[in-house]
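Okay, handing you the structure first.
All protein chains of the complex are present and in place, except for one that has been dropped.
The first chain written gets the first letter, and so on, giving A, B and C; residue counts start at 1 in each chain.
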Amino acid sequence: MAKISVSIAGGSGYTGGELLRLLLFHPQVELKQVTSERLTGKSVYKSHPNLRKVTQLKFSALDDLQECDVLFLCLPHGKSMCGLDSLKLKAKKIIDLSGDFRLKSAAGYEKWYGKPHACPENLMDFVYGIPELHREEMRAASFISSAGCNATATILALYPLYKNRLVELDRTVVEVKGGSSEGGNSVSEASHHPERTDVVRSYKPTQHRHIAEVVQELSFGEPIQMHFSATALGIVRGVLATCHVFLKEDLQEKDIWKVYRQEYGQEPFIRIVKEATGAYRYPEPKVLIGSNYCDVGFKKDEESSRLVAIAAIDNLMKGASGQAVQAFNLMHGFAETTGLEFPGLHPI
Amino acid sequence: MAKISVSIAGGSGYTGGELLRLLLFHPQVELKQVTSERLTGKSVYKSHPNLRKVTQLKFSALDDLQECDVLFLCLPHGKSMCGLDSLKLKAKKIIDLSGDFRLKSAAGYEKWYGKPHACPENLMDFVYGIPELHREEMRAASFISSAGCNATATILALYPLYKNRLVELDRTVVEVKGGSSEGGNSVSEASHHPERTDVVRSYKPTQHRHIAEVVQELSFGEPIQMHFSATALGIVRGVLATCHVFLKEDLQEKDIWKVYRQEYGQEPFIRIVKEATGAYRYPEPKVLIGSNYCDVGFKKDEESSRLVAIAAIDNLMKGASGQAVQAFNLMHGFAETTGLEFPGLHPI
Amino acid sequence: MAKISVSIAGGSGYTGGELLRLLLFHPQVELKQVTSERLTGKSVYKSHPNLRKVTQLKFSALDDLQECDVLFLCLPHGKSMCGLDSLKLKAKKIIDLSGDFRLKSAAGYEKWYGKPHACPENLMDFVYGIPELHREEMRAASFISSAGCNATATILALYPLYKNRLVELDRTVVEVKGGSSEGGNSVSEASHHPERTDVVRSYKPTQHRHIAEVVQELSFGEPIQMHFSATALGIVRGVLATCHVFLKEDLQEKDIWKVYRQEYGQEPFIRIVKEATGAYRYPEPKVLIGSNYCDVGFKKDEESSRLVAIAAIDNLMKGASGQAVQAFNLMHGFAETTGLEFPGLHPI
Partner (left out) sequence: MAKISVSIAGGSGYTGGELLRLLLFHPQVELKQVTSERLTGKSVYKSHPNLRKVTQLKFSALDDLQECDVLFLCLPHGKSMCGLDSLKLKAKKIIDLSGDFRLKSAAGYEKWYGKPHACPENLMDFVYGIPELHREEMRAASFISSAGCNATATILALYPLYKNRLVELDRTVVEVKGGSSEGGNSVSEASHHPERTDVVRSYKPTQHRHIAEVVQELSFGEPIQMHFSATALGIVRGVLATCHVFLKEDLQEKDIWKVYRQEYGQEPFIRIVKEATGAYRYPEPKVLIGSNYCDVGFKKDEESSRLVAIAAIDNLMKGASGQAVQAFNLMHGFAETTGLEFPGLHPI
């Protein structure tokens, strides 16, 4: 079978590099071009030192992009929507890793991104990029918009509970903790090593953009409130979403187990992690680095109706490039785990 | 004026070492003895390498403890209450850093510590060790029980709101993040460096003991619920408490400012941290290492009645030994900041 | 073609876990058993949390080990040599990851390991486990002894220089820096997270055991001296060997390039890293985590005859389990990179 020809627009950043790493080893992919305006003509390993000698690819200019089967967009937020028409001329299928097409509502986009959407008529063309929620649509999709990393962890922690209408809709508090690679490879005073090391930084106590995605995906037709905060940690990769929900009924842990198992029991990339002993009793992002797993766990509070639902991911994998490849596999009928078998390392 | 003679029972651990460091430089203190059964006769720098050449002290056995004016207890949980009677023979004033005398209720102790209290009749003799809440009692106290580190951060974040009855009493969610020194210096598989490094470990999603202290101190005569979780991070020192409360009335940030300023405006160790720009807009434990400050900040959610109240401390200072010295100063009429002037380091 | 049946004796530690991870995804391997006395009957993910759901394997007892084609030994130092005879009954081919069979000299073993060797008659049966030096012997070998991690980095940094007799034999100074996983998964006060974090610990300024391997492999019939020190860092994985050698002749960097390229130009796992600009100008262990690469670089001192030769590896991969699988591939005529394609991550 002929391989799928694939290019990456905007490949000098962290999600672009991770995508490149995955696609170079994907057995069904022929990687054609990777673009970077800043590094045109330079070897890709200049940005991605782990790929030295792994590939001889050099960065192309976006203007020199040739036609291909699938185009991944790792452009800065706002660039995909502005260039969509011309990008569509290059490839029939597009997977966008930016935030441009995650929201279905143009008004929502304007509210959370602070400017009007450039092509609101295209918003409904994109499938929201979490395969566990939109697998069937993905199989037939031409356009997929990858989900935000914090949104992915939160949604996957909560999806079984919201879908089954088990929780009070206005009380959920979500506390997401994430690493410095979430901010990309642009330098700033806040990302300077002496300043960022060992932080427990309340960088978005309220009003994180990813709230909009979470609400969109978990509403199931009813108004819901997400009381969401994001804290930046001194790790490089990894997201942990700790979600405090309040159960409508008096459910026991075994009931909750059943709900999660029913939704996720067959999922290749979701593991339910809940042990009585040991240092890895709940989902831990540390052991997921490089893997596409989302580990999900929970603990019922014996003193109240609170359930703590927890999810861990690698923000650059299940939170970005890994999930995009998972979607790519679905779009093409490949086994969903193709090219995504790496299980993570221990210790690390 | 004669100096106060002071000894430390159980001085080989982290809180003992930190106390030792503080008391050695305290201008009103004559440090007499430090005990350790395991290290009797050894120089204290064997456990506390930062004190090499700073002091010639050697560890004594507990049985060899002589009379002194003030005895600090840094014994393992459960040891202070069992030995209280004999310890009282050594000193008229006792400051206990364990959990043994934090709770006023013997039933509460049994519930949270899993065994009956050894001397419940003494529970009411101890003043709970947060000076900002119990300053006047401390001035006259003979017995003080230092507060838990996570409890201190949580209580100080929330005290102005609860005291002024501004929040719904059953909805507060507290997410505390802390470092590895919280666990003391006993080794375990969970604290082995390759396992503990870079963790975002949900070690107590529910049922953390410190809940009992928080509820005790913030109830003000009404039943309250604390939905509390604790996550262990890869840092060594530092606690950040992120507290999600729901306001009963529609207050603006300027109103909240006023409340915090009223309660804390004169406090020598509390700073209100809330900036519009920069990497240090909210309380950050990283810059508090070695200092006795508790930095407190907040952010009102524009979408709901949620207020995110945030507090940061160094768990070994304001969360343990520093706060104990602050209490000691109050007990003796010294300036509250004596021996506690170190402001923390930047960068670190 | 039938797969090779493989078992691991002593699989609960870090090298055992890493080997397990590699062999589970090796296309030519059927993994049969993994032993652990402490965890017999438990799932392997109890020790190796990254392998949860990746395998259903449980630990066996060593006594229950069945026959297989190849047996990997990850037993503690001293155990392989004592049990060799009975282990040979289980498999015709053995790859030992301990230090027991690295040295050819029984006297050398006794000197560096502090006790007589249990079966000195077998020392010459084992091929020393660096494929770049012993590839042809490995193709025919039944017994391979994996090299030490610090030794591997040092030898691969220096091999082209010593083989070509370019350096003064008594002046080389080697400074190896390594992470905490080098110490294995046994807890100790020195490995307790608060103590080990951020150390720059001179743990072996002299007399590191790996000196013996380095001298054995780089002597080429002449007496040589290795002035070797090892410093422990706060990272988990990674070794950097910085080797200061003094050139016998006045060679320029382009001459050195030629020497390295000649020796390593065809090597699948060695990359020469030497750039004029950027943050990754020389070998950096950080980007090798999880990969089997050894990156090698050098810099000529313009002020003297000194050449600084540098090598970086992941101590658990090229320094242990990865290199063992590379040897396994050679033993069986598989492509040397089989199962070892993972290129490392960036950022991390």
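Methods note: contacts are C-beta pairs under 8 Å (C-beta built on N, C-alpha and C of every residue); 3 or more make two chains touch, one makes a residue touch a chain.
Values in this document were obtained by computation on a predicted structure and should not be read as measured data.
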item	value
Residue of C:21, C:134, C:286 or C:318 touching the missing chain in the full complex	C:286
Candidate in contact with the missing chain, chosen from C:43, C:142 or C:231	C:231
Subunit C residues that touch the omitted chain in the full complex	171, 173, 175, 177, 189-190, 194-202, 205-207, 225, 227, 229, 231, 233-235, 238, 240, 242, 244, 278-279, 281-286, 297, 299-304, 306, 308, 310, 312, 347-348
Touching residues on subunit B - with respect to the absent chain	14, 17-18, 21, 25, 46, 48-54, 181, 185, 236-237, 271, 273, 278, 280, 284, 287-291, 341-348
Touching residues on subunit A - with respect to the absent chain	14, 179-181, 185, 187-189, 191-198, 234, 236
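Note that only the chains that are shown with their structure count from here on.
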item	value
Chain centre separation (subunit A, subunit C; CA means) in Å	35
Centre-to-centre distance between subunit B and subunit A (centres being mean Cα positions), rounded to whole Å	38
Centre-of-Cα separation between subunit C and subunit B, whole angstrom	46
Residue numbers of subunit A (touch at least two other chains)	278, 284, 347-348
